[in-house]
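Contents: one structure, followed by commentary.
With one protein chain removed, the remaining protein chains of the complex are shown where they sit.
Chain lettering (A, B and C) follows the sequence in which the chains are written, and residue indices restart at 1 in each chain.
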């Protein structure tokens, strides 16, 4: 993604800065425009499995993050999104270095959105592909819909 | 899972101790028997999204870990496993505290295995369900099959 | 599933009778209770792939049907359901004869439901497992939500 929308990037960076998980996991915003978000992660020693390859859960996490934020760029004020289903195909093992997830919204409606993402390494090699199904809901309905027991 | 197989638990704990990612992520083995593995994670402030809920990627990671290790209990010596596809349904938001993923092998063959997992919180509430498709391969074929470009 | 709810079975049978696809595909209701539905299909020569095994698309179709109807047993009057995501693991090849899909609702909320199904042959052998994510919506919102272009 070349360029992108500066206002969106700023908004997403603020969101990432306020989210403890992203700082811990080393996830940052690369670029964003309406319906598309790119996030990066610097893979270090902490992120490797016993074979010295990136744990698949991290590839899934990076893809899930990018897809959720891509859907967020499509939300109207007062709405929020919750990922309800995630699918990942692992295509090649990832090695230490920078990996990037590029997500785009495939379809977004008033109640449901679908997104997809590619996860690539610094050389452009495709490590994983992912799809997510996302529920869109009013902010005021968070508790009730996000947690059916409340 | 009550009890479990002590030898398996020891083997998996050794494996987890040797894997940098598990220490970093706070993942540990709870119990194991042939075809079934239970792993836990203490969810702290680092693992939360902007709403104060566990990031979905961590639920996916915990489930993926448990499923991979469950398949591992079925491998013959000289074999290894690679997760090639992961699916997760997010059912309820997770809050700080201990969460556990309980995985079992649904089918294992010479070339392919299928596993599934439940992710539950300390109160037994179901947070997520997951399924994985796993390739089984000879140790000596790692590089070639795990990475098609080599 | 033993027994079941006769009123639910009658309601679902009426629905199946009114749906051209089910007659064509040979799909019928076996049993139903709140949150659980079992449907059957007689696999004949028309349903086989070139190896003489049941085409995987039919196992997916049977599972999808059972899961959608299971969600339907949980709907309030004036609501309808639309499957938005389907996942299937194919575990064993199916051969001619009767196959059955047993579905249950894993979680149902006001906006989203999750279901799962086992597909088994007459001998009880597990042929496939499936999961679906389902949107629940008001009848009057059908067109708008089911079809974002309207």
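In this section, contacts are C-beta pairs under 8 Å (C-beta built on N, C-alpha and C of every residue); 3 or more make two chains touch, one makes a residue touch a chain.
Nothing here was measured: the structure is a model prediction, and the numbers come from that model.
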Contacts of subunit A with the absent chain, listed as residue ranges: 87, 89, 91-92, 106-107, 114, 116, 126, 129, 131, 133
Hidden partner chain, residues of subunit B it touches: 84-85, 87, 107-112, 114, 133, 135, 137, 144-145, 148
Contacts of subunit C with the absent chain, listed as residue ranges: 15, 18-21, 23-25, 45-51, 53, 55-58, 60-62, 64-65, 68, 82-90, 92-93, 125, 142, 146-149
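One rule holds for everything that comes next: only the chains that are shown with their structure count from here on.
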Centre-of-Cα separation between subunit B and subunit A, whole angstrom: 21
Centroid spacing, where centroids are CA-atom means, of subunit A and subunit C in whole angstrom: 31
Shared interface positions of subunit A, touching two or more other chains: 84-85, 87, 148
